[in-house]
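All protein chains but one are shown in place.
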Amino acid sequence: MTDQGTQSPPDERPPNGRSFDGVMDRIAGIGEPIRRALLLPTLALVLALVVGAFIIMVTDVDAWRRMGDEPLAALGDMLDGVWVAYRELFIGAFGSVRALSETLFTSTPLILAGLAVAVGFRAGLFNIGARGQIFVGGLFALWVGLHVDLPAILHIPVAVIAAMIGGGIWGGLAGLLKARTGAHEVITTIMLNFVAAFFTLWVLKTSVFQEEGSTIPKSAPILESARLPTIFGSQYRINIGIFIAIAAVFFVYWILFRSTIGFEFRAAGFSPSASLYAGMNVAFLYTAVMFLSGALSGLAGATQTLGLPPYTVTDNFAGNIGFDAIALALLGRSHPFGVLWSGLLFGALIAGGRVMQAAAGVTVDLVIVMQSLIVIFIAAPELVRAIFKVKAAEAEPTQVTTGWGA
Amino acid sequence: MKRQMRFFAIFAVFALVLAACGDGEGEATTTTEGAEATTTSEAMDDTTTSEAMDDTTTTEAMDFEAVKVCFVTDDAGVDDRSFNASGWAGVQDAVASGAAQPDPILLESASAEDYQPHVETCLAQGAEHIVTSGFKLADTTAAFAETNPDVQWTIIDFGSLGPNVTGLEYQTDEAAFAAGYLAAGVTQTGIVGTYGGVNIPTVSIFMDGFARGVAHYNEVNGASVQVLGWDPADPDAGVMTGVFDPADPIVTATCESMLDEGADIMLPVGGAINLPCGTAIQSRGIDGALVGVDADAVEAMPAEYMDLWLVTIEKGIQIQTQRSIEAHAAGEPSGGTSLVGNLENGAVGLSEYHAWEDRVSDELAAEVEQILEDIKSGAITWDKFVVGAG
Amino acid sequence: MTLELRGITKRFPGVVANDDVSLSVAPGEIIALLGENGAGKTTLMNILFGLYSPDEGEVLIDGKQLELSNPSASIAAGVGMVHQHFMLVPVFTVAENVVLGLEPTEALGWIDKDAADAMVREISDRYNLAVDPDSMVEDIPVGVQQRVEIIKVLVRNARYIIFDEPTAVLTPQEVEEFFAIVRGLKEDGKGVIFISHKLNEALEIADRIVVLRDGKSVGEANPKTATENQLAEMMVGRPVELEVQKGLAEPGKVVLSVENLVVLDDRDHRTVDGVTFQVRANEVVGIAGVQGNGQTELVESLTGMRPSLAGHVFVDGVDVTEWSPRAIHKLGIAHIPEDRQESGLVLQFTVAENMVLDSYYDRPYSRGIQMDWDVAAHSSERLVDEYDVKTSRVDVPVSDLSGGNQQKVIVAREFDRDVKLVVASQPTRGVDVGSIEYIHKRIIEQRDEGAAVLIVSSELDEVMALSDRILVMFKGRIAGEFEGATATTTEVGLAMLGSGGSHD
Partner (left out) sequence: MTATAELFETEARVRATPEERRSTIVGIVLIALGVYVFWAFGLGSGAGLDARFNLSLQTDRFQDLSWVVDARTLSILVAVIIVGLGIWRVTRSALSWTNISLAIGFGLFSLAFLAWAAAGGQFSLVGMLRSTVLLSVVVVLGALTGLMCERVGIINIGIEGQLLASAFAAVVLSSAFGTIAGLVGALLTGGVLGLLLAWLTIRFHVDQIIAGVVINFLALGLTSLMTARILTDVQTLNAPERISAIRIPFLADIPVLGPMLFDHSFFVYGMFILLVGLHFGLFYTRWGLRSRSVGEHPKAADTAGINVYWVRYRNVVLGGMIAGFGGAFLGLSQVARFEENMTGGIGFIGLAAMIFGRWLPFGALGAGLVFGFSRAVQQKVSILGIGIPSEFLLMLPYIVVIVVVAGVVGKTRPPAADGQPYIKQ
C-alpha cells in the first residue's frame, strides 16, 4: 500500500533525545511528568463542571418561568440550583463514610469492566460487549451462589471463577468469530449484548434461578456463603469486590507489561502484520484477548450478583456499566492504573449523582454528560489548551483503534 | 463578546419555547395540581372517575397530618406510562388532598444498584412514607422496612413485607377476563389479539385473563373467537415486543402483524406500546378497537386515539397509592396488609365503554356485568395468576 | 520565465529538513536534484507542490509569488508532480484518476465519462504513452501507473514537472523509455525537476545537477564534466565506496529449495505461479524484478506468513511448507521483511521491545510467561553498540529512529544468532548511504560465515552488486537466471520485462 497521510518521512527524523527513567517505565507507559499527568485531567474536570453548570441552568424550567418577571431572581435561582447540585454531588461522593463507601462500591464493577475494555483496546480490539459479558458472567456466579454448597472461603472463589469463565466464553466467542471468520468484533459483541439480555430475562423466570413458587423474574436469595463480605459491616455496601478490582488492576498490569502474552497482545494491537511476522498466532491472540476481556467483565458481573444487597437478582443487573466502561477505558488511556483512577472518578460522580438527584432534582444523566465531556477534553488536549491559554500537554492524540482492520 | 451574544441567543430561544408552552401548562399545573402527571393534552383535564373507582374515591375533607413522602422508581423510570407513572401520580394526588407534604421526593433508578442508596436517601431526607415501585424493589424494601419500623412503606406490585409495609397487588386477570369476554363479543372478524412488552407477570397477567375470557365466551356462546398472542397453556410463548419503547418500529410491526391476521380488537400491555397500535388501526381504516390497561386510557392517552378505546382494564395503582398515604396521614396506616386489588374490592375493574358504548349491545353489557359479578362471587373461577411473591 | 525557490527552510519536530535552500528551473531545462535518502529532496518538492508549508522562504513563478501550502494553487500556477509513492487511487479507473479534481461534468455534477476518456486518450496519444483509460489502476503494472501520473500532470497543463525518484520502480528498459518521455517533455518546453539518488541517471538526463545534503544545498554540478565519484562525495560528504567488496562464493550444500510454489495474493490471484529454485550455503541469490511480480508473496510464503496453494519449500531438506513463521524462524532463518514499518517493527514499541520481537518467548528474555525486561534491555544495548544503531537509549520508541537505524535494528535482531538462511526483502529501501554500506557488509558477512542468502530487491543495482546468482521474477514465474559475475544490466533488464532471459 502507498503511504497515506503520514507526517514527515520518518527517515528525516534523527534519534530523539527523550529520556525516561527506565526501560520498564517507558514500556509500561508510566513515568510521564507529574504535571502532564495531573494538569490535563484537572482542567478537563473543571471544564466539564462549567459546562455541566451551564446545562443545569438552561434546563431549570421553574427559573425560566420566572425569567420574564424577575430576571435577576431567576438567575439567582439558577445559580443556586448549580450550587446545590454540585455541593450535593460532592457530599454524595466524598462527604461521609457512607458516601465514600458508595463511591468505592459503585467504582468496583466500573473498574473491572473498564479493564475489560482497556485490554481490548491494547490489543486493537473494541469490545462493546461488556454488557453481555457482565450478564453471562453474573449468571454463572449466581448459579454457583445458589446451587453449590461450600464454605465461604471456597464458595466465593468458585463463584468468581465461574463468572470469569462465563464472561470469558461470551467474550471469547466474539474473538473466535473474528479470528476464524473475520466477523468484526464491534458487530458481534453488540449483537451478543442483546442475546445475553434476552437470555437473562428468560432464565431468571426458570426454576434454575427462581425461588420456588415465585412467578416473578427474580432469583432466590444467594447463599450466605457466596455473598461478597462487606468491609465495614452491613450498613455500608462496600465489600471485598473493591479488592478484587484492585487485584485485577495489578493482574492486568502484569499481563500487559510483564508477561509474554501481554507483549503479544500489545504487538497485535499496534501492528497485526508485525505480530504475524514475529511468529505470533494472531488468531489465537484475538480469541485470548477477548476471553480475558470477557473474563474481566464477568468479574464485574460477579460483583453485581454476589455483592449487591439484597442479594437477589433481577433482570437488569448490568445497568449502564458496559457503556460507562468504554468511556472510562478511554479516559484511563487503556492503562490499568489509568482505568483505576477513572473508575474511581466515575464511581464518585455516579454515587454523588444519586444524592444530587434527591437534593437538587438533577438526574444522574448529568453525570453521563460530564463523563463524555471529560473524555473529550482529555482526548483533545489542544482544545483545553486553546480554552485555558496554557500549554496543557504535549500529548500526541491517542489512536485507539485502527479502523475496521479488515 | 461575540461568543456571549451567541449564548444569549440560545437563552432567548429557550425562553421563547417555554413561554409558548408555559401558558397551557401553567393552567394544568395549577388547576389540577399533580393529578395528571401523564396527561398530555388539556382536552383530557376533565377528570371523570370511572365507574369501578367511584366507591373508592376518598373525600377531600378528611383531616390529615401531612406526611413527607419519598417515591423510588425501578429501573424503568418514572416516565414509563405504567406502574411507576401511576404510582407517582398517586403520590401527587396525595399531595393535592393534603395527605402528603408538598414537593415529595422522586428518585428515579437507572439500575438495580440504585435501589438501596435511593431508599437510604429517602430515609436520610426524613421521609415518613416511602413508596417503592415495582417488584424489583421488594427485597430492598423488606430489608429497610425491618430496620426502620417507624417509617411507613408502600410497595407497588408486591405483597406486604412487614407490619409497616402496605403491599399493593392486583389480580388484574379478573378484569382482563371480563374484557376478553367483551372483546370476543364485539369482534367482527372473530379474531382478537394481545401482545406485551416483555414476558413478566405484571404484563402477562393481563394477557392471560384476556385470553381466558375469550375462551369463556366461546364456551358459553359456542363461538370460535380466536386469540392471537397468548395461550394460557403455553405462557412462555406469548407475543412480546421486547421493548417498552413505543417508537421502536417493532411495536408497530407487531400490531400490524396481528391486524394482518384479521384481529380487530387489540390488547397491548406495557407502557405506551398501545399507541402505535392505535395508529395502525387508524391508518388501516380498520373498524377495530383497543383495550387499555392501568389507568383509564381515555384520560391517560392522547386525544387522537379517543375513538378507539373499547374499555380499559383498570389497575388502581394511582388511587391505592394515594389511599395508602392518606391512611398514614389520617393516623391509621395500612401497614402489614397486602391489598390484593381485585374486582371485589374495586381496585381492579373495567372502565366505562367510552367511544364504543353504542357498539356494545345491551345483552352483551349485561353479560359482562354478570361475569364481573360472578367473578366477585367466585361463581366463575379459574387457575388464576399468582400475584406477588407467592 | 522561470520557477524559483528562494531560501526555503522547513523544520519538523527535532530536525531541519530544508535549511535555506534555493533552486531555479527554466522552461526546457532538466534539473537533477541529487541527494541521499533523508537529505530533504522530497520535502523541498512537497513544499513547491504545496503539500507542506515552509517555515521560511518563497516560491516565485515567472516572478510572481506562489501561494504555498495548497496544491491547487501550485497546480494552477503550472506545477505538476509525479510522486515517488504514486498518488493514484487503486480502485479507480485510469480516467477517474486523471480527471479527479477537474472532472468534466454534465448537469447535477454527473461525470461525462466519454469526455474523461478523451482527455486521457489525447495526452496518451500525443506523448505516445499507450494507456487505456478504462483499466483499473490496481490492475495495471507499475510502469503504466507512472505514465498515468504523467498524464495527470499534463492534463493539468503543467509547465514545470517534478519527478520524485521516478526510476526506482522501473526496469532499465523502462528507464530508457521514461527518459525518452522526459526528453519529449523538455522539447515541449516543460521545465523538469528530476529527483534521484542515482548518480548515473542524473548524469545521463540532467542539464544541471543540484546536490542536497542534510537539508542544505551543497552545490551544483555540470553533468558534462562531473564524475560519479565527485557527485557521490558531494552527496555523502565523504568518499564512498560504490562497489560492494566481496570475495568469490564457494556454494555449499542446498539450504533452501523451492519447488513449484504457487501462492495467492490478497485478492486470490495466483501471484506466485509455480516457482522453483535453490539457494546454497555460502551463496547470495538475488531476485530481481519489477515490484508486484510476486516477490512479496514469495517471501511471505517462504517465511510462513502466507499459506501456499501448491508446491513445497525445503530448508535443509526439511519440508517447511506449512510451518508457522515461528517454527521457520526457529530453524535459523533471518527474515528482513519488505516493509520494516509495516511488519518488521512495531513502531510504538521501544528499541528494546523490537529487539526481542521474535525471540521474546524463550530464554533468556522470558521465563515461563514472565518477561525479563532487564535481560532484554541489556541485550539490546549490546546489539545497539554492535550494529552501530544510532539511538540515545534503548527505551525510546523505535519510531524516533531514522530509517537506516530502524533497518539496523532489524538486521541486528535477525543476524544475532545462528543463521542458516537469510531472506532479505528490500534490505536497503529508503536508507541512507552509510547504512546501505553497513547492511550490505553485514549480509556478505553472513554469506561468508556459511549462510545461504536470498535477496529480493527492486533496485537492480543492489541485486547486481550483492548476488552470486540472479533470478528474475516476472508475472509470478522465474523469467531468467544469470551468474552474478557476468550478468549485464541490459539482459537482466530485458528479463524483468518478460522478454528474453536465458537459463545458462
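We call the chains A, B and C, going by the order they appear; numbering starts again at 1 in every chain.
One rule holds for everything that comes next: a residue touches a chain if its C-beta (ideal position, glycine included) is under 8 Å from a C-beta of that chain, and two chains touch if they have at least 3 such contacts.
As the structure is a computational prediction, the values presented were derived from the model and not from experiment.
When the full complex is examined, the chain removed from view is found to touch A, B, C.
Only one of the listed residues, B:P276, B:G292 or B:G316, touches the absent chain: B:P276.
Checked against the full complex, the one of B:A124, B:A223 or B:V239 touching the unshown chain is B:V239.
Residue in contact with the omitted chain (choice from A:A141, A:L228 or A:I326): A:I326.
Listed residues C:F49, C:Y438 or C:F474: the one in touch with the omitted chain is C:F49.
Looking at chain A, the residues touching the absent chain are 1-5, 7-8, 55, 59-62, 126, 128, 177, 180-184, 186-188, 190-195, 198-199, 201-202, 323, 326-327, 330, 361-363, 365-373, 375-376, 379-380, 382-383, 397-404, 406. Think of the hidden chain as still there; on chain C it touches residues 10, 12, 49, 51-53, 69, 71-72, 75-76, 81, 83, 86-92, 96-97, 99-103, 105, 108-111, 152, 254, 257, 259, 262, 264, 268, 276, 278, 307-312, 314, 317, 319, 321. Although one chain is hidden here, its contacts on chain B can still be listed: residues 17-18, 20-22, 24-25, 28, 37, 39-41, 77-79, 108, 193, 198-199, 228-229, 231, 234, 236-240, 242-243, 245-254, 256-261, 272, 275-276, 279, 283-286, 302, 304.
By definition in this document, only the chains that are shown with their structure count from here on.
Between the Cα centres of chain A and chain B there is a gap of 36 Å.
Taking each chain's centre as the mean of its C-alpha atoms, chain B lies 74 Å from chain C. With touch defined as above, chain C holds no residue shared between interfaces to two or more other chains. Of all residues in chain A, only 58, 61, 64-65, 67-68, 98, 102, 106, 198, 201-202, 205, 211, 213-218, 221, 237, 304, 308-314, 316-321, 351, 354-355, 357-359, 363-364 touch chain B in the complex they form. In the complex of the two chains, the chain B residues touching chain A come out as 10-11, 14-15, 18-19, 22, 26, 75, 105, 107-108, 110-114, 116-118, 120-122, 125, 135-136, 138-140, 142-143, 198-201, 242, 385-390. For chain A in complex with chain C, the residues that touch the partner chain are 2-3, 7-20, 22-27, 258-263, 266-267, 270-271, 273-281.
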